[in-house]
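With one protein chain held back, the other chains of the complex are shown just where they sit.
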Amino acid sequence: MDEPLYYGDYLQLDALLSAQRLESARDGAAVHDEMLFIIVHQAYELWFKQILWELDEVRAIFSRDRVDESDMGRVVALLHRITEIQKVLLQQISVLETMTPLDFLDFRDHLFPASGFQSVQFRMVENKLGVRVGDRLRLAGAAYTARFDEDDRLVVERAEHEPSLHDLVEAWLERTPFLELGDFDFWEAYRKAVLGMLDHDRAVVEQNPNLTEEERAEQLAGFEQTYAHNEAVFDEAKHKALVASGERRFSYRAFQAALFITLYRDQPALHDGNRVLTLLMDIDEGFTTWRHRHALMALRMIGRRVGTGGSAGFAYLSRSAEKSRVFTDLFNLATFLIPRSARPMLPPEVAATMRFRFEE
Amino acid sequence: MDEPLYYGDYLQLDALLSAQRLESARDGAAVHDEMLFIIVHQAYELWFKQILWELDEVRAIFSRDRVDESDMGRVVALLHRITEIQKVLLQQISVLETMTPLDFLDFRDHLFPASGFQSVQFRMVENKLGVRVGDRLRLAGAAYTARFDEDDRLVVERAEHEPSLHDLVEAWLERTPFLELGDFDFWEAYRKAVLGMLDHDRAVVEQNPNLTEEERAEQLAGFEQTYAHNEAVFDEAKHKALVASGERRFSYRAFQAALFITLYRDQPALHDGNRVLTLLMDIDEGFTTWRHRHALMALRMIGRRVGTGGSAGFAYLSRSAEKSRVFTDLFNLATFLIPRSARPMLPPEVAATMRFRFEE
Amino acid sequence: MDEPLYYGDYLQLDALLSAQRLESARDGAAVHDEMLFIIVHQAYELWFKQILWELDEVRAIFSRDRVDESDMGRVVALLHRITEIQKVLLQQISVLETMTPLDFLDFRDHLFPASGFQSVQFRMVENKLGVRVGDRLRLAGAAYTARFDEDDRLVVERAEHEPSLHDLVEAWLERTPFLELGDFDFWEAYRKAVLGMLDHDRAVVEQNPNLTEEERAEQLAGFEQTYAHNEAVFDEAKHKALVASGERRFSYRAFQAALFITLYRDQPALHDGNRVLTLLMDIDEGFTTWRHRHALMALRMIGRRVGTGGSAGFAYLSRSAEKSRVFTDLFNLATFLIPRSARPMLPPEVAATMRFRFEE
Partner (left out) sequence: MDEPLYYGDYLQLDALLSAQRLESARDGAAVHDEMLFIIVHQAYELWFKQILWELDEVRAIFSRDRVDESDMGRVVALLHRITEIQKVLLQQISVLETMTPLDFLDFRDHLFPASGFQSVQFRMVENKLGVRVGDRLRLAGAAYTARFDEDDRLVVERAEHEPSLHDLVEAWLERTPFLELGDFDFWEAYRKAVLGMLDHDRAVVEQNPNLTEEERAEQLAGFEQTYAHNEAVFDEAKHKALVASGERRFSYRAFQAALFITLYRDQPALHDGNRVLTLLMDIDEGFTTWRHRHALMALRMIGRRVGTGGSAGFAYLSRSAEKSRVFTDLFNLATFLIPRSARPMLPPEVAATMRFRFEE
């Protein structure tokens, strides 16, 4: 018969709580704050494992040819969980900042050349979210994986080739069934609405008796620019060019679907999808904020010295915070929204398919 | 020559990241959310280790016959660190709450009879802070240590007998050198100030022409009560009776010193002491808040069922939150404060000893 | 033609930023920290107004005879917003705690007899959520509204009679269409599942060769208790008795529906409903946590003195935190959950009605 389960055995506390060996203690002079340094990094790694666990689950769901609507509640819950974990990650920076640079100096040399750049799991989180290899900053002239040992490097690089959450979401968006349904063509209707708004606004300017000719000319010139800008939106080739240049990531179709979901989010069938898009932005923002805080913390801790990992420190980390944003296209969506008052009405038969069967 | 230190080796990630074994997976059906359950508890245990590490350091400093003023900056910093860690502990509850009761049910039976009541470290934190054995609630009729195995029980009970932070701070307060200095007797001066305030207020009532006789009588009766209450403050025997009954914890002398520090906190020599007292309240409040949140979380997770540890659940945890408060006397201090305008002036020679040598 | 809108005018900053008049300054001796005291309470009132704004909107949606599924995304969003505001409320306590009791004493007398118990909006938030008049603690022997002036008292009492969010949610739950559908009777199926689980567990005990007779007898006695407990669940009259005694609040039907939604939350048509139930618990927990923190803060600030509002201070506020919980039945739901493995399968035709039309 089984032993009754014991808390300490279940959590393997023997292993967990004996895994803090102070490098500074090897010479006999343990530095008090090194314990904090170890614990905080271990706590980070535990949470990274959890984030990977959730990311893998969400990616598995999105990997199916068709995402079962039953699973969408779960996707929302798991993405939300990641955002709650991110708040722990953020607060842990405040804990680490209770260690001062002077305290850190007392054991920093012992750590050389180990570095947070050697966190396999953090790089896997990034890769599985969808940070692109091409967006990686060089680390002291070398690849971002240069500091890993052989085994770790392979693990991290393998993750580069798995379908990222970004790409899976893109594919899921592309399959959105409502963009063209019967006579309804969302993109055409949206285009008309946008142009209609512009025409109306231009007419107002053209007929406004209070404008001087100069003001009118200036404002009309502004419209020309806007028309041109809009043409780009409605020109798939131009969109592809933006993707090619790295300025956009989503395919034209995915971009349209994301816009559709955002505009018609009140439809029952879009509730979950809209939440997913929002949560992806939340997660992106969470990591970006963490990276900015981390950069400031590093600056405070080591100043303009070179990091133990050989990076250029603050400047590197700051730029990396911007370059590592993944769901930038979702943030940009706001650019293309139109007010509800101008939003094309969904034909009743389209709206009907987005409702539940039990509704009459 | 040594191998260059590697991040993963330094943090012993092999041990750390392989210490999550899902009980639900033993039958082949791993329950996704059990990982979160394990990780969050492991993260708690890491942080408990860190809190113990800091508590031991602070207790070591306060254990000296005379606390070196040079060490007080460090005491403040370490106590502050504990409050920052507590914010992580609190946020981790929000993470765990992303697991719903239904998810928990899917693996809860596997955990029986393991329980958070078997966290050795948490009980040690409590004991080292100064939660008293006598204040412990019975756990299903048994001692709070009943669920531990023999080894763990001994460790926890040993911590009961170490000098707690509460007791060390009490002893440190008792040694405060400024309460009687030359002609100055703080307690006598404070007593006069309190009585003077009361006399003044009573005279106002006696002479106030706007009061009816009835109102005057009522208000004067109120004064009698206040006088009686105050006599208790100035009567050491009554204080001792309150300590004996458990209503107070600090000795009469320590109580006086805490009041002195709070009242004259602007004196340079009291800055650090005042911060220590404030931080002890912050820490107490932090754990109390965590316990209240934990009680609500448990209620939400298991309802009115009996906990895996056999406790009465919510009611038990709620009452325990109140019974486990340690620095209650510091919270009560506010009762005895008097406004700065009524505060006895420190004689210049007393004030002078509380300043730095370099000051003229 | 209109003036162009100016930030300061839009926000009425002239009014807003001149609404801080320090009582302590009337005699000429402004106390620095009184500004914080005013600002933090004003910020609270602004946020209470916002919470009322959201509560009214959510209550309006739930007041309709039939809640349009299109509106449920919005309900989720607005309830979520309230939880984010609650985090501001909580953090504001930490801000106020930077004011020490000694600082407060410097102007506290000027405030007498004003008190936070005179916050009309906070009482309205409570009433609109569903705190019951009968659960209100007496305030120094008087009704909770005793400290209000006539106008305010009427406003607060009027809110007692509006349908609370609790009651509207209860009515919405009662209308859940899936509990009986064709041949499917959720309550009957659930009852069978619960009893089946118990019978199975009892058989295991009866046949377990490793138990002594004494152990067997004890465990079987436990089962009798559980059977009795369960009978209460399935006996509407007993449920009504619990409601009459105040131990439960939801009607029998609403209770069943909440359990159904929680158990079958994966069905697309229950995603939003399940989120609403979760958010209601989050909001309840948020206010409870705020009240506990507020009680500790008050204790710290005024000790065991009587509050400016004449309340018994900490003890009053602590008890009030427990008595003011509203969605207690949702927290208790966990008591009645059964593992997914024991959950009755939904008949396909029932499950089908809970899916979207566009799904095949």
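Odds and ends about this structure:
Letters A, B and C name the chains as they come in the text, with residue numbers starting at 1 for each one.
We adopt the following convention: a residue touches a chain if its C-beta (ideal position, glycine included) is under 8 Å from a C-beta of that chain, and two chains touch if they have at least 3 such contacts.
Owing to the predicted nature of the structure, the values given are computational and were not obtained by experimental measurement.
From the set C:Leu17, C:Val204 or C:Ala232, the residue in touch with the chain omitted from the display is C:Leu17, counting the whole complex.
Touching the chain that is not shown, out of C:Asp106, C:Asp135 or C:Asp152: C:Asp152 (per the contact rule at the top).
Residues of chain B that touch the chain left out of the display are 1, 69-74, 76, 177-178, 210, 265-272, 274-275, 352-359.
Take chain A: the residues that touch the chain left off the picture are 97, 100-102, 105-106, 109, 262-263, 265, 278, 281-282, 285, 288-289, 292-293, 296, 299-305, 318, 322, 331-341. On the side of chain C, the interface with the absent chain consists of residues 4-13, 15-17, 19-21, 23, 32, 35-36, 38-39, 41-43, 45-47, 49-50, 53, 57, 77, 80-81, 84-85, 87-88, 91-92, 94-95, 98, 100, 110-121, 149, 152, using the contact rule stated above.
Please note the rule applied: only the chains that are shown with their structure count from here on.
Centre to centre, using the average C-alpha position, chain B and chain C are separated by 28 Å.
Inter-chain centre distance (chain A to chain B, centres taken as mean C-alpha positions): 40 Å.
Counting partners per residue, chain A has no residue that reaches two or more other chains.
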